[in-house]
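Some chains have been omitted; the remaining ones sit where they do in the full complex.
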Amino acid sequence: MIIGDVVGNVWATRKNDSLTGLKLMIVKRLDVCDDKQYESFVAADLVGAGIGERVLVATGSAARQYADVANALVDAAIIGIIDQVEVKQQP
Amino acid sequence: MIIGDVVGNVWATRKNDSLTGLKLMIVKRLDVCDDKQYESFVAADLVGAGIGERVLVATGSAARQYADVANALVDAAIIGIIDQVEVKQQP
Amino acid sequence: MIIGDVVGNVWATRKNDSLTGLKLMIVKRLDVCDDKQYESFVAADLVGAGIGERVLVATGSAARQYADVANALVDAAIIGIIDQVEVKQQP
């Protein structure tokens, strides 16, 4: 899974029916070891995330292992709001 | 999912039968946080997108979660036309 | 899907049985927006492609959505010979 920061929302009126009712959020990937940022992407929110929150994202077919999105055209889903990250880099 | 701009079309007369009737479009991936462009790829259009439109694209097996392409050799699909993107980068 | 140029062939006598009878070709990925080349990979040919032809390639599980390779150890397949690409980059 990937860690990222929720930085925005996406709206699309014309879209595939399977996306109806899903909240689509822009997530900026982050490496928590060095705070380097990677490219952003769009994920369906499954946990009620808000802008500014650090989240856990499942990608690929993993993102559809849940009733609400089982048959949706979804390849990324926000699956947790991160409370704490503990990193102990080896010297 | 990925955000990108539709920049072109692809035509192929000799192709696998599962692609017959699908409109194949060239999409240039974009990071909406910094407008950086990434490599282009080809996606099957499921929503009637046109050149110049900003779109939402599902990749991998997600692209086939729809009757029209369920058994097609498709790994990317345009699934929405983006109306608006709101990005609030953290300072 | 990915666009690329067929640049070579691969032969392997000792191989998994599921590959028997498949023509394996080396494809060099290309971004048609700027002609930049990316790394090459090997794809199973499903359409009778030849060296020098520009082709459309499906990757991942998409490459197995076809009877001939449904149960083969294949993660990339040439699914079309490209006749024409039209790119209209936004200014």
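Note that the chains are named A, B and C in the order they appear, and that numbering of residues resets to 1 at the start of each chain.
One rule holds for everything that comes next: a contact is a pair of C-beta atoms (placed from the backbone, for glycine too) under 8 Å apart; a residue touches a chain by one contact, two chains touch by 3 or more.
Just so you know, these numbers come straight off a predicted model, no measurement behind them.
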Same sequence throughout, 3 chains drawn here; counting the entire complex gives 5
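Here is the rule we use: only the chains that are shown with their structure count from here on.
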What topology does the chain contact graph adopt: line, ring, star, complete, or other? line
Mind checking the centre-to-centre distance between chain A and chain C? Centres are C-alpha means, answer in whole Å. 31
Where chain C touches two or more other chains at once, by residue number: none
Applying the document's contact rule, which stretches of chain B touch chain A when the two form their complex? 1-3, 31-33, 36, 38, 46-48, 56, 58-63, 65-66, 77, 79-90
Touching residues of chain B toward chain C in the complex: what are they? 5, 7-16, 18-19, 24, 26, 28, 39-43, 51-52, 60-61, 63-64, 71-76
